[in-house]
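Reading through the structure tokens given below for one structure.
Just one protein chain is left out here, and the rest sit where they should.
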Amino acid sequence: MTTTPALPTAGARRSRLPAFFVHLLRLVASLALTFLGLTVVTFCIGRVIPIDPVLAVVGDRALPDVYERVRMELGLDLPLYQQYWNYLAKLLHGDLGTAVLTARPVLEDLMRVFPATLELATVAIVIGVVFGVPMGVVAATSQGRWPDHLIRLTGLVGYSMPVFWLGLVGLLVFYNALDWVGGPGRLDVYYEDIVAPVTGMLLIDSLLSGDTDVFWNAVSHIILPAGILGYLSLAYIARMTRSFMLGQLHQEYILTAQIKGLSRTRVVWRHALVNILVPLITVIALSYGYLLEGAVLTETVFAWPGLGRYITFALFNADMNAVLGGTLVVGIVFIGLNLLSDIAYYLVDPRAR
Amino acid sequence: MSVETSPKPVTWHDWLLAEAPQSRSQARLTRWYANWLALKRNPLAVSGVIIILALILMAVFASWIAGQSPYAQLLTARLEPPSMEHWFGTDELGRDIFARIIYGSRITLLIIFLVSIVVLPVGILIGTLAGYFGGVFDMFLMRITDIFLAFPRLVMALAFAAALGPGIENAVLAISITAWPPYARLARAETMTIRRSDFILATRMQGASALRIIWSHIVPLCLPSVIVRLTLDMAGIILIAAGLGFLGLGAQPPAPEWGLMVSSGRSYLLDQWWVATIPGIAIFVVSFGFNLLGDGLRDVFDPKGL
Partner (left out) sequence: MSEGPLLTVEDLRVAYRGRSGPVPALRGVSFIVGRERVGIVGESGSGKSTIGLTILRLLPQSALVSAKRLCLLDTDLMAASERAMRSIRGRRISMVLQDPKYSLNPVITVGRQIAESYKVHSGASTREARRRALEMLEAVRIRDPERVFDLYPHEVSGGMGQRVMIAMMLIPEPELLIADEPTSALDVTVQAQLLVLIDELIRRRRMGLILISHNINLVASFCDRVVVLYAGRIMESLKASELALARHPYTQGLLACRPLIDRAQPELPQLTRDPSWLDAPDESRRGTGA
């Protein structure tokens, strides 16, 4: 009685590693192209679209010699492609121009404000995943019955909420009326500047230095904006999880698992869920990107000193360098998230290896 | 077109549900009618349609419904709470909020309309051209589409609005520039499926030029899925427009744009909550309506729950 050999041998599996690197290289090249495209767009926004690009950079209250200096800097007499080249060269050296408001390099400003947004978005995504994934699973397994309808409705409501309005209402109810959470800003005034900024993220820094008072105060301030953003992200994640799960629950291997006598819980969580991890990772990465966007409006409402508020302040002060610098950073983060989720896909899915 | 060989059944309803359609147009209408019936049965879609219809009615009959002018200031009646005279109260300049909400629906509709007429043609044009001609042309167009797809929508719209200046047209432009890529991809996918069919081949053999084929045959077939997708995206577009309005980048005062109203009511949030809260509810309801309709459409056209 002969046996049938498996098709690819273990040796063949090992030789797939170079293929992974080729794929990675191709991915990085594609993302680099996207980054270039992003710079072209920001360049156009900064130089091509405004009628007077110098005014766009210095604002209309600048002194004549500042105007002249910037005009020379911008090289406005040079042909457009050369201007772009200079712009790109400066970008790659980290020179994003100088901010009008702070008179500091934009890059420095961005590095100062970015951790606050990062902290907010990260807490929000944790809320989104921790609640969103189980909700999606429950909705899928109880399809057509009331838990499904309730969860879908919650999701739809989340999709339709204007985040800035929800922030205002949240402050009104939970801060003004109920006093359950801290108000706008990251900390109460008397807690500021106590903790040494190591990462820029208060929750981590305060734990590192052992200042638990500061930690809890930071928590009380972050919980409402992160909760609101988390709700929005949860709506999206739950919806996608539900649809992925529904796609899996009709597969034959689920039947096999049931035939083996496994409990419903085990079938759903151990067998079905692991099959949707890959698209789920992509969804979570995408959601994180959306959160960064939502942060722009949320930070305005909550006076949160992060990237979003920086961009909107720059907007009101016609500080194009700062606006474009901030836009570029958000764009780069988006691209980076794309890259991360693609790498994760390669690591998690055995079929891709 | 084939000739109908059997006598027509008695009613329109029967004809539309006929098992064996006699002509291509009947077959197409049959399919549409079946979809329409399924849509009617879907409570989500129906509620969504009701809300959207209400929005349209509000906009059209604004002067009758509102009763008062949205611009009339009465500084002695500032920040009054909801009452029989002012159903939603008055804002910081004494204007009737109810009237402003009603007239604001016109701005919302305008934005929806303008974005649609920019985004649909651009997306379909790029998508069909890329899908039909293929090759390097396709790769080039898709690269551009992918690049725009990778941009953060709100932030990009902010940057554009910052460069172009405030105003509705600029806001519409800013939103459209980042909203078109999904439609190009959709149109391209549909085109690539259709271009291999026999009837396209037949048309080409008859000597029809590429542009004629694209315009008369491919574009009409792309329209349904693109329109469904637009409906699904519309809620998001409304929210971005409201966000831009909130930041002062959309319609300018004294226009009764809902996002702008939330923003100007913000300073009075503590004691006169209705000034900022009620416009936000309006934004939510309209967005919710489009989401309901979109979900209903998705249920009908792709019942696997995706």
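We call the chains A and B, going by the order they appear; numbering starts again at 1 in every chain.
Just so it is clear, contacts are C-beta pairs under 8 Å (C-beta built on N, C-alpha and C of every residue); 3 or more make two chains touch, one makes a residue touch a chain.
This one's a predicted model, so the numbers in the text were calculated from it and none came from an experiment.
**Q** Over the full complex, note down every shown chain the hidden chain is touching.
**A** Within the full complex, the chain not displayed touches A.
**Q** Which candidate, A:S220, A:N275 or A:N317, sits in contact with the chain we can't see?
**A** A:N275
**Q** If you put the missing chain back, which residues of chain A would it touch?
**A** 1-8, 10, 13, 251-253, 255-263, 266, 271, 274-275, 277, 349-351
Criterion: only the chains that are shown with their structure count from here on.
**Q** Between chain A and chain B, what is the separation of their C-alpha centroids in Å?
**A** It comes to 26 Å between the two C-alpha centres.
**Q** Considering the complex alone, what residue numbers of chain B touch chain A?
**A** That would be residues 143-144, 146-148, 150-156, 158-164, 235-236, 239, 242-243, 246-249, 259, 262, 266, 269-270, 273, 276-277, 279-280, 283-284, 287-288, 290-292, 295, 304-306 of chain B.
**Q** Report the residues of chain A in contact with chain B in the complex, numbered from low to high.
**A** 33-34, 37-38, 41-42, 45-46, 49-50, 56, 140, 143, 152, 156-157, 159-166, 168-169, 171-172, 176, 242-243, 246-247, 289, 292-294, 296-297, 300-301, 311-312, 315-316, 318, 320, 323-324, 326-327, 330-331, 334-335, 338
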